[in-house]
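Every protein chain but one is kept in place in this view of the complex.
Presenting chain A:
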């Protein structure tokens, strides 16, 4: 349930960016027109599991083409934050806008009510997600995994879907694995296929949930390099990660979360070079980040 009062924006925000937020809230027919504004906006988002807060009044804006890394100790709410964005986890209050469209809820005669499954799916189509455990479909080949969504959700033709799949396989460098089944691939290969599966939906936003945490160390690099390419191509990405080197080299901004709150949100270079709180300094030193060579 969405409490009425916590739903609205705080005063400051209403004043600072009234247009994007309010017009989107008022006009639910606005969807995905290619405006230059922010692609993802979270305002005052909270989520409780029972009485335990998982997210407390989280505010975050991600602009088109940006890569934002979310880091922080385990249990700090990073994954919950990510899963709220495509509504795999329904948030309790606040609002999440993707391309100006409210995720998971809609206005109805002044009230905010849970949106229909259909509308939630419409938004999910445009948001790719990659999971820690890959979650490929084991009963389908690599090609089958890649064309499943385009065929049955986007309902494009088979040949179009196969063309997309081939392009995605080329990007991840696994053209020779088209007919392989997921359990015939290494973890790194599976995760690259999972990225390709999300890309075949041609999403405007990609969410990465600790995608290298389940991999053997020597397989991490190949997955990160695919993500690097994506960032370079201008994909908008939100990356929950423990790979600090990746965050430093690829992310535009680093968001540090702790105890269900966003503690800092700053450019990647600042985050690593000038930790703004002792807590972040301690967090970073425990991770023993390799020093920048230059």
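Methods note: a contact is a pair of C-beta atoms (placed from the backbone, for glycine too) under 8 Å apart; a residue touches a chain by one contact, two chains touch by 3 or more; residues count from 1.
As a working rule, contacts and distances are computed from a predicted model.
Looking at the choices "AMP-dependent synthetase", "Carrier domain-containing protein", "Peptide/nickel transport system ATP-binding protein" or "Amino acid ABC transporter permease", the name in the UniProt record of the chain not drawn here is "Amino acid ABC transporter permease".
Only one of the listed residues, A:78, A:95, A:125 or A:164, touches the absent chain: A:125. For the chain left out of this panel, the touching residue among A:153, A:175, A:259 or A:287 is A:153. Mapped onto chain A, contacts with the missing chain fall at residues 86, 88, 117-118, 121-122, 124-125, 127-129, 131, 133, 135-139, 148-149, 152-154, 180-181, 183-184, 197-198, 201.
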